[in-house]
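Here's a slice of the assembly, chains where they normally sit.
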Amino acid sequence: MDLSKERLAHIVFESNDRAGKTFDIVLLIMILGSILVAILDSVASIRAQYGDIFLVLEWLFTILFTIEFFLRVWLSRKASGYIFSFYGMVDLLAILPTYLSFFVMNSQLLTVVRALRLLRVVRILKLGRYVSEAEFLKRSLRSSSHKILLFIGFILTIVLIMGTLMFIIEGPENGFYNIPVGMYWAIVTLTTVGFGDITPSTPLGQFFSSVIMLLGYAIIAVPTGIVSSEMAAQRSRQDEQRGITCHTCGKKGLDPSDSYCRACGELLS
Amino acid sequence: MDLSKERLAHIVFESNDRAGKTFDIVLLIMILGSILVAILDSVASIRAQYGDIFLVLEWLFTILFTIEFFLRVWLSRKASGYIFSFYGMVDLLAILPTYLSFFVMNSQLLTVVRALRLLRVVRILKLGRYVSEAEFLKRSLRSSSHKILLFIGFILTIVLIMGTLMFIIEGPENGFYNIPVGMYWAIVTLTTVGFGDITPSTPLGQFFSSVIMLLGYAIIAVPTGIVSSEMAAQRSRQDEQRGITCHTCGKKGLDPSDSYCRACGELLS
């Protein structure tokens, strides 16, 4: 069996042959397994019974992930390039919490960040279609990010002013202990979550609450409108790029299956 | 009266003549009646008074539906083809719970799945228009299903990480007993449902809650944007199919705004 450094790098970093695919599937199962262990370990009644097994499993997964991490460092052309890349940071974050659990309580629970490692492994599922869809979503969101940031700034100003108003109107005796609590309440209300842990009791407070609720209900239309119109534009841009251009009249966006230009009637080359 | 096997099959499976229509209407009433019985039977005070009648009615409906089921098996060209079809499974599911009630408590309540049988009966209402609308909705949803699955995967990762964080920050003393409960809370919050059965009490927990709430409020725009833009595309595809035809070469589906046929280059009238 060929286990040269090049061959190993291929197995670890690519998944276009049998060995590479097997490696990725084993990794996928281990990541899901380690997340499941962290979740079950947090349930007191299950921990009481299987706590020892979970501890062993967690260390097993962590040691294997550590070996994998150093393998990747060794196999990559530039070690620092890998470590400081996005995937390198995620791989490191996936093993650190268990080691930190010697010093910090509960830190091993943070091993759930291993979920982020799934991003790397999805490629084995040959999710070519999903990748292009993800690209579509990402581009739509990026080109609407300026509008969304503006919108969040606007929301935070409303939250600040409404939180202060409610603190003045309702006061600590009705659960609005200070401005940060008032702002927390304003976010709970504006986003239509409405826990009900803090609620207005005075008629004036209920009136202002009604205003902020109607506001939250109306302005949810804004981010939705932004993303919708951005996606429609993105889609028509895609359609246009796929189209051909008539060399006679310059008409753009023609269907590649057309024989003649639909604007000037000339034969398309 | 002609009651040959062919005639019976026509009555049971079609509804384009009088007998077929009557059969479907009787079935419709029986389905609605059996659902109503199941609902009323669950209300303790009503059950105390009419429980016996309900039991009789339920067995009556079940026996009739059983007869209908075996009639369909016998009348269909291929018995196994019918049983393992979608409608066959629904018909079976509609009668099983009552028989299971000999062995399993409360299983007869599951007879409400009979509601799914309404799908079969709506055709008597000559809902031609609704069928084409349903087709439109189904196609829009199917072609956006990849994007929506991606989105749900993204949501579940956020839920996992946020649920764990809140379990670490708030802990069992504030109702966050374990990671599954934390994840339940994260879903309640992210979807803006906000029951309020579990709420953050510490300032840090309230801060993270605010972040997840604003996130949930902002990203609701994503599925909406996906479905909206998909529906707009679907509609323009429909419009295209309705397009005009070139009288010279017979090419169909031309855009009414075109001047020349894109297939043969002739001027369109």
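Order as written gives the chain letters A and B; numbering starts at 1 within each chain.
The criterion applied here is as follows: a contact is a pair of C-beta atoms (placed from the backbone, for glycine too) under 8 Å apart; a residue touches a chain by one contact, two chains touch by 3 or more.
None of these values were measured; they are calculated from a predicted model.
Counting all copies of the one sequence in the full complex of this file gives 4, of which 2 are shown in place.
Simple rule for what comes next: only the chains that are shown with their structure count from here on.
It takes 90 degrees of rotation, in steps of 5, to superpose the Cα atoms of chain A onto those of chain B. One simple way to say how far apart two chains are is to compare their mean CA positions; for chain A and chain B this gives 28 Å.
Listed in rising order, the residues of chain B touching chain A in the complex are 146-147, 149-151, 157, 160-161, 164, 167-168, 172, 177-180, 182-183, 189, 192-196, 199, 203, 206-207, 209-210, 213-214, 216-218, 220-222, 224-226, 228-229, 232-233, 254-255, 258-267. Put simply, chain A touches chain B in their complex at residues 35, 38-39, 42-44, 106, 109-110, 112-113, 115-116, 118, 129-130, 133-134, 136-137, 140-141, 148, 152, 155, 180-181, 183-184, 187-188, 190-197, 220, 223-224, 226-228, 230-232, 235, 254-255, 258-267.
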